[in-house]
Structures are given as C-alpha cells and as structure tokens.
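All protein chains but one are shown in place.
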C-alpha cells in the first residue's frame, strides 16, 4: 500500500485552518467573472446592494466600510479613524492576535494597556470594568477586544463587556474584532453597542482573503472628526461620501464584491440562525472528539468556548508542528499552528465557514488517524463521540421539523 | 439545533454515487477554458497528445477511439463496429448494466446468450469456457463482459476470462466494459488480450460525463472490415484516419479533451500503481465499515470484491431509497440506487475517482449517522473499523517509504 | 515592432469559425460547477426545466430529445429512429455537410437521392417538389435538408420546402438540420411542419460541443414505431419515457445541461427577436465589408444569404488556407476552412452566437489587415462599409426605442 514516487496528494484538501475557510464553488464562480467598470452603472447597482447587504451580517443599520485589505488593515482602520497620537487604549491579551493588535497600536503611537491572561480564556468583563473604574480621568479612549481569539479558540462576551463599560460609566469607544466569528456565531453591532466592528472576508463569509470591514457607530463617526492619527487609505469619510452612489473613492476589488454579494445571499438562504446552530453543533462535536481522545482543549473555561476554532494541546513532549506535518502529508489536511508561550504545543482545528457534518467527520477522522500515525498518546473514539453528538443534535432537528 | 426554513444545504456535497465522481478543481478549470478551432494547429497538438496519453491508461499500444458520447454510446460502438446482424454473442448477467448491454445487443439485431447469476458475483471464467466449448461451430462471435458491474460492485477476472476463451479454443472476440473500473484498478488491454475495451470519462478518469472510449485490438479492427451492422457516428475507420493528424472527423467536445489531457497528467503524477493502491485501501476500509455495522455486502464472494463500489444490503423491511433520502437531506451525501431483483434493498457507496482517506471517512461517517437517524438496525463502529484499517495501511506506507 | 521569440499570442482569440462559437463567461461558469447525482431530486428539477425550455428555442410544443453527442449523432438519430433499411430519402447537395449527411445515410443502409447544386445556393423548393411529384409510389420516405449549409453559408427556405412537399401531395417526412442556424435566425418547428429538427449546442446556443437535439413531430414519433433501422443509443422511446420525471435513460452530460439552462435563460433575456435581428445585422455588415473589399461571396443568390456564416472567395491563384494561417498567426483569429470543389478557394467567417457589433468590427478589421499582409488583392474600406451599415441599423434602433 505504499504511496511512493508520487507528486500528487489525491482528493480534496481539508483546509481546517481557522481561516481562510473552504471556498464554496458558487462563490468561486461568482468571483471568476470578467471585470466591470468600477465607475459604471452595473457597478453602482452592485455597490449599493453589497453595502446594504453587509449590514445584515453585522446586524447594524449604520454604515459598514469595505476595505480592499485583509483584516490587519481593518484593525488599523479602526484605530486611525478614531484615535489620536498618545491616546491610551485598553486591550486584553487573549492570545497572539490580541498581541499583534497591541503591537500595531504601539506602532501607530497609541499607549495600549494590556490586561494579561494565560491565553486560555477570553476577555473578562469584570476585569475590564475594574480597569476602567480606575481611569477616573477617562484617559482611556478605547477598549479593544477580540470577539474570538483566533489563536486560542476563546470567545469573549461582547454584550457583557459593553455592560461593564457602561457600569463603569466610562465613555471609551468599544472596538471589537470579529474576524474569526462574524457570520459564524451571533453578533449584534447595534444591539450590543459596539463602536467599531472589524470583520474579514475569509472566515465565516466564505470568501478568499483580500477584503475587510469596519462597521461604525455614530459615536465612532463623531470621534473620527477629531481623531488626529494620520490616515488616508483607511479614511472613512471619502468612503461614506462615495458609498451614496454605490462607488468607492478608489478602485475596489471588484471581483471580491461579486463574491461578497453571493456570500450574503447564501448566508440568508441558509438562514443566519441555522448558520450559527451549525457552527455550534460542529464545535461541540469537535470538543467531544477531543475529550474522547483524552486530549486537552486549550480553552480551559467552557463559558469561553469558541464556536469556530478548537485548539488542541498535545501531551508534553509531543511536537504539534510535527504532528501537523504528518497529517498534511498523509491525509491532506491543514490545521492552524500554535503561538507564543504555547508554540509547538497545540494545533488548531478550524470548523467554520462552509463546513458540514460529513466534512467535519472527515477532518476529525483524519485527525484521529494522524494521531495514531504520529504516535501521539490518545484514546480512540473521538470520531465516534462526535458522530453520536451530531446524531443526537440532528434527531432534534428532524423532530422539530416534523412537528 | 433545528435546520428549519432553509433553502441551502451547507458545505460540500458528498457525491458517493458510483460515478460520475467528484471533479478535481484542476480538471474543472482545465475544462473551463475558451474553445479553440477544432481544425487548427493548437488543437492538433492537443489531439495527438491525448490520443497517445489515453493509451497509457488502457495499457495498450493499439488505437483508442474517443467518442463524444457517454458510456452507452461506447457500448454500441463496440458492438456495431465488430458484429453483423444475427450474430450470437455471449454475455454474463452480472447485474443491471450487463442487462442493459444485453438489451442493446438485442435491439441492434444480435442474438445474446445470457449466462445467469444471482447478481452477487462477477463473471465466472469456467462457466464462460464451458459455454464456448459447446459452441463447436464457433457461431458465437463475441464474449461481452463488464470488468466491474456498476450495479452490484462485483469485479470480474478479465485475464482469467481471456484464458478460458483460449482454453476453449474459441475465436470469439472479447469485449470488456471498464466504465467503472478504468483508472481505478489495474487493467491491461494488450496483455490480457482484450479486443475492445469500453471506457468512460466520468469515473476513474475524474471527468464529467460526455466522453467514452473504445480501445481496439488488431483482431477487432480486422473484424470491423467485415462487420455488417450499420454504423456511422460510431464508425472507427474515419476516426483512425483523422487521428493521424490529431483531428476528429466531426466536431469533438474540445473542452472535454482539455480535461482529459489534465486527467492523464494527474494520474501519472500520482502514479497508476498508487492510484490502484488507494482504491484498494478505500474499498477495504469501506467493507470493514459495512461489516462492523453488521450489514451485508451485496457481493457475496470476496474474490469478486470491487475496488470502486460497495453495495450495502439493508435488513429486510428497510427501504434503501428512503434511507438515501434521509442521508441526502441531512448530510448532503448521494449514494447509488439499487436495481432489478434488489430494488430498494441496497444502496451503493462509490469510492472511486479523486477520493482520499479523509473524504471516505466523511462519507462513511455520514452513512453511519444516517443509519442511526433512519432507524436502520445496525451496530456502531463502522467508521472506527475503517479508520483502524487505514491507519494500518498507511503505517505500512510510511514504513516502506522510510526504507 | 517585431514579434520575435514569443510563445504567446496576446489578447483574446477571435473564434470566427462557423461554430463552435465564443462561449459567454456566464455559460462557462454555469458549466464549471460540481456534478450532481443524475438520479437525484436536484437533477430532476434541472432536467424538467431544460426539457421544457429547449422547446421554446425550437418553437415547438412537441418533445425535444437531448443527446450527449455532437451534431453528427443527432443526424444519425433522426435517420435511425424514422427509417428502415433500403428506404429512399431525398437530400439536397447544398455543400460539404449535406454530402456528409448523405454518406451517413448510405452507410446506414438508406438510398439517398441527391439533388445537385453548385454549392453556391440553398435548397430550391421547386426542385424538391418536382422530384417528389415523380415519386408516384411514395417510395421516398424522407426529405432531408440543411436549414443552413455550414460549409457555404447558404440558408434554405424551410417553410417553402414544407409547402412544396404538401403541394406534391407527398407523405415524406421532413428532416431539417439547424445546427448552424438554430437560436440565430428564426426557426419554427411546429408552424413549418418539420418532422425532425436536428440541432446542436455549439453554435447559436453558445455552448461547447457535446450536445445535440432532435425535435420530433407526432408523425415522426409514429414513424419511429415501425422504423426498422437498428438503434439503441439514439433511441427516442426510452428518452421520452424517462423525460417525464426529468431523468435520462443513461448518464447525460450534467454540466452541459447546467450550461443549456443558462443559455436558454440568456436567449430569452435578450429576446429571440433581438437575437435574430442582431445576427441579421452582423451578417449584412459582413457582406458589405466583403463587397467593399471587392471579393466575392460564395453564396451567389441573396435569397439564400446566411445570417450566421459568410464564405469569402479569394481571387484565383490565392490560397485561402495560407491566408488563414497568416491571419491566425498575426491577428489571433480563426476562420472556417473550405471544402470539396472549392478547397483552398474560400474562407468562412462565422458571425453567430454571442457576438456583438464591436467584436465583429474587430474580426473584420483583422480580416482586412490580414488580406493586406497576405498580399491578397483587395480594396480597402470593408470595415468602413460594415461600420456605416451598423451605424445606420443602430440609429434605427435608437429611433424606435425613443418613440
């Protein structure tokens, strides 16, 4: 049965990184169309349609800015449009991506205050509240949180954080990164009182990387009038002016907008609540598999469990990167890497985007088999546990549908 | 967790029918290219390349005719080019497709003699030999066999059948259908002395339906000079004349030829022996799953096990079509249907084409979960058994590679 | 300005052969989608939709059979389903394709009577009528005519031919090939009393080659009950039975059906009458260019002018194939070749399918420039004449729209 002398890994690649996520063919084909004049009437119709449509995904009636840039660009946009050099900002070290955002804030001349964690939980609203209460002078201008820390698979409670800011009577803006949660789990920009929501294309929106978002509140727009950080490419004003006609101030990635148009359509065809329920089901199935394998989930507190990413710690002495190599070379599956204090200690299973039950079982199957081949100590039965859970969840579905 | 009010089944469709098989993106993109002049120099290069390349797949140095028609057309081509009205032909009732081929022979004015089976085995060389021995006058002009009976998942031993014909000292032509076996399991047109091999695009060749093949021996070509069945569209002569320049006598499906070119390239990149080993591994894993479920494999004799298709009998009283509906609606997976005496009694899992281990585990997982949801009596553990087998097979692979 | 040392012809290829025609991206993308189960519910919906939709293109309420085969297959289908060995059929030698159809008839055991022409006109209804009147015993079972002779660019008057058959009081079936006219110029299967209309995918339907059609009258269906030519792949009966459920008796080219679905939609979006007017306009513009070049149009009688193809004779002593090579290598444009008595004497400009005014001007411009580079004696001004005509035609359009 040797697979020797081969330069091709057969079959479909299992892209189980925490994003970019597998592209649905329908979206790929929508993107794969000839360009149109970005100043012409057909584009204007497209522009207006997606600029309205994307609001339904953020659950907002306020403007959403669309950038031709990946998520890092939208992080920068959120900061430079609302803040001034030297401004203090409160951030929470939920993991690697929170750390990167903090470094960005420093580079841009802001003064981040970084609430530490052990990278195994989300942001704690109480700690934020305490921190803000101490800031009697209201020098902290913004609270910056990741809804879902992509590096660890921990979800933070944004509605509760909003309440904690209010409870502290603090006027700071709330900036939230939803790059690895948007369109995968419930998120309510308006209802939760978020000032800038940062989103990306390449996760729950099922698009390739190259597009990102800022959903902005009225308060954020007001802040942008006096914010002094230099900005041009990311400037909101020009965008909002041009959006009235469905155009962009400079050439946007037209094809990505074709894709976005289709993605929004597909999410509503499935129904956002069904999309969220599906992600919850896949996440719980994954966690049951991990527990059955007798491995540890990095996120140590169930209240922070991520519906999109599960990071799995390997036993001491086992190199997660080596495991990932074996899985890739044998089963054509890619996982996310580990970072910082946990480098080489865990791998991340992305179970977000256009994934269904059978795809997840394939991915978990590949994982269980790769654990065996890599000699990582574990128990069998993870896939079985995941299937048992899915069967129970789907019988519920069937029952309800029949009523 | 209900999936109500949705018009979209998320994620990738698991096309586990016994063909057409899942199209690799690389082949899809090769096909999705603008047309070229079918009489121009670029086409001539393409034509010559695929006409040579396809021979390596049939393991022949003799001509392979390429038809713009699905497999049924290639069946007809094999008959009308070699036989005359009223000719007796020997066929074996391996299942539904053998039956359809027999009906075709009758319609074309031939006189098929049909060796019965219970549809749960392949063609028996000894029975063929006995039958031929009785035909002292050599009135039987051709023996027609399916290498793999797509309807039942039983593989027939072509090399042994060749020997049985020779042992009987019978001059009949040997016509073999490899539609659901070609490019998935070893097949040797020349070495096994086959006169016409019928192949199709949409299975092991990983192409969409719309193309089929006749690999022809010198003896078959000679027979075609005197064969009197009327023919024009399927006529070999014109084809062979034009092929010298890389052209076709009438407009071929250019895009399919782009795809075929890529498919041949991909099969050789993986290595044909690796392709066959992969199919064997997936087939054995599937059978182990079926046994673990305590269900019955339709093919009742292991010597006939198909490397590409496994038909699974449901317990008495359970409707396989109903089971297939539940699986499709819940897990977005399609299986092959059942036929004839076994209608509604089994479903067929196709595990051929561009399928890998993780995809198979996803498919078997969906099957095990659908069995539960459909209330079909079975034991758990099928997926586990399949994974255990794959791990053992792939460890072998790793060991050998390391030597 | 030398184009040396290059292995790439830049820009878009001008596929001005008389078909296959340039594929619209929308159709290409519709085709470039993953396969679905050809026995599943999604397919059934698709099948029913295209089987109904295609009738609107043939202007019929009677069944249209869809073959996975190129036009040659549909020719054969029309003959074998309606005729018996030895039947006399009346055919008109309009050119190369009529000749090929005649040869096919002979191969199938029919007795074609071939009305001669000089290949520079279409079929003359009067001559047909005379011929039929002589057949007192009604031994001629079918009249076979090409609506548009692809080899010469001559269109035959089908409605008038129908009348001539009726005038002769002859019961022969009327079989019409519309391969290079369907969906490009008006055609009325029912109103004109055609018994079998043969169509192809790769011309006016803007699809790749690989699909063809038989629209069949009730009379043709009746004839098929007694027709004795052997047939199986092309047999109508099984098709019609399965069509009731939206399925095909054997695996069809699923992706082509996706494309057909989109093609029908696009034709109706533009409006069939607009499609026909566009083809008329492009044809007339092309003829004006040819006349301005002082070259001769092969079709020598304006009443037979083809709306889809214009064959252009080169002056004596100039090799049309050499001219085509120069045009291809310099301007990336492909024309149709010449045949039979006119081999190397003309080239054919296809102006059918998804072509618009600017594309045609590009093609005619390439032609005028290639004539100069090839040293073919001609006058300048062809493109100018074509543009002048288009401007006059389009001003009409604008005027009418404004009313």
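A few points about this structure:
Chains here go by letter, A, B and C, matching the order in which they are written, and residues are numbered from 1 within each.
Please note the rule applied: a residue touches a chain if its C-beta (ideal position, glycine included) is under 8 Å from a C-beta of that chain, and two chains touch if they have at least 3 such contacts.
Since this is a predicted model, take the numbers as computed values, not measurements.
Of the chains displayed, those contacted by the omitted chain across the entire assembly are A, B, C.
In the complete complex, the hidden chain is touched by one of C:135, C:280, C:296 or C:319, namely C:280.
On the side of chain A, the interface with the absent chain consists of residues 12-13, 15, 17, 19-23, 28-29, 31-32, 34-41, 67-73, 75-76, 80, 85, 100, 103-104, 107-109, 202, 208-210, 229-235, 249-256, 328, 334, 337, using the contact rule stated above.
Listed here are the chain C residues that touch the chain not shown: 1-12, 14, 22, 266, 269-271, 274-275, 277-278, 280-281, 330-333, 354-363, 365-366, 368-369, 372-373, 380-381, 383-384, 387-388, 390-391, 393-398, 400-401. Counting the whole complex, the residues of chain B in touch with the unshown chain are 25-26, 29, 32-34.
The definition used in the following text is that only the chains that are shown with their structure count from here on.
Overlaying chain B on chain C by C-alpha atoms takes a rotation of 180 degrees, rounded in steps of 5. Between chain A and chain B, two chains of identical sequence, the interface residue sets overlap for the most part, with shared numbers making up over half of the total. Distance from the chain A centre to the chain C centre is 53 Å, each centre being the mean of its Cα atoms.
Chain centres here are Cα averages; for chain A and chain B they lie 43 Å apart.
Touching of two or more other chains is recorded for no residue of chain A.
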